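Removed from the display is one protein chain of the complex; every other protein chain stays in position.
After this line comes subunit A, so read on.
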């Protein structure tokens, strides 16, 4: 739970009926995004189950570094409390209450925010995270067929392979560059911008993935991913 002050990144507020649940989700999402303020708000003032309007209002302000805040919620009344808090803010447009699965949405939003994405893009990342394995849809154009694509076979030298933290590192590396990157493992492809899609590949340590990049920084993207893998994802 980093303080929001001058990180310049979109912040996250996790509103749950349960203090433990809010904290757990914030811990999980925060692990993927060390420089993003992920603030949990859970339970009533007396420590019971419920949502406390005043605490949500405070968390919105605390999580806002200037780039805005994405708000995730667990059940119906948490949504209503969040929406009221946003409506009562001086500038409601700085806050976005998203309809997303709480855990997957928080993780996807945190990684997008860590990569410096805008409020709208962080919100979209959360909303795009479904409970299903988010491997790239087949309708997506196959990037490896694009003529100027740069690709490389990359050996996963670390023990856990493309697990949560390495996947987050890879997604962050790509997010900084002007490149569209696809990672292929076996028959499946994942958009490298999506940490959940990368994790969905279930590529274990000792195996080889194929990285295919297009765009202005395609070469740089592939080079950085190779470096990352050579370092064993700093595990």
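Following the convention adopted for this analysis, a contact is a pair of C-beta atoms (placed from the backbone, for glycine too) under 8 Å apart; a residue touches a chain by one contact, two chains touch by 3 or more; residues count from 1.
Quick note on the criterion: contacts and distances are computed from a predicted model.
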item	value
Listed names "Carbon monoxide dehydrogenase large chain", "Dihydroxyacetone kinase subunit L", "Anti-sigma factor" or "High-affinity branched-chain amino acid ABC transporter permease LivM", with the criterion being the UniProt name of the chain not displayed	"Dihydroxyacetone kinase subunit L"
From A:52, A:104 or A:217, residue that would touch the chain that is not displayed	A:52
Residue, one of A:81, A:96, A:114 or A:158, that touches the chain absent here	A:81
Interface with the unshown chain - residue positions in subunit A	44, 48-54, 75-77, 80-81, 83-84
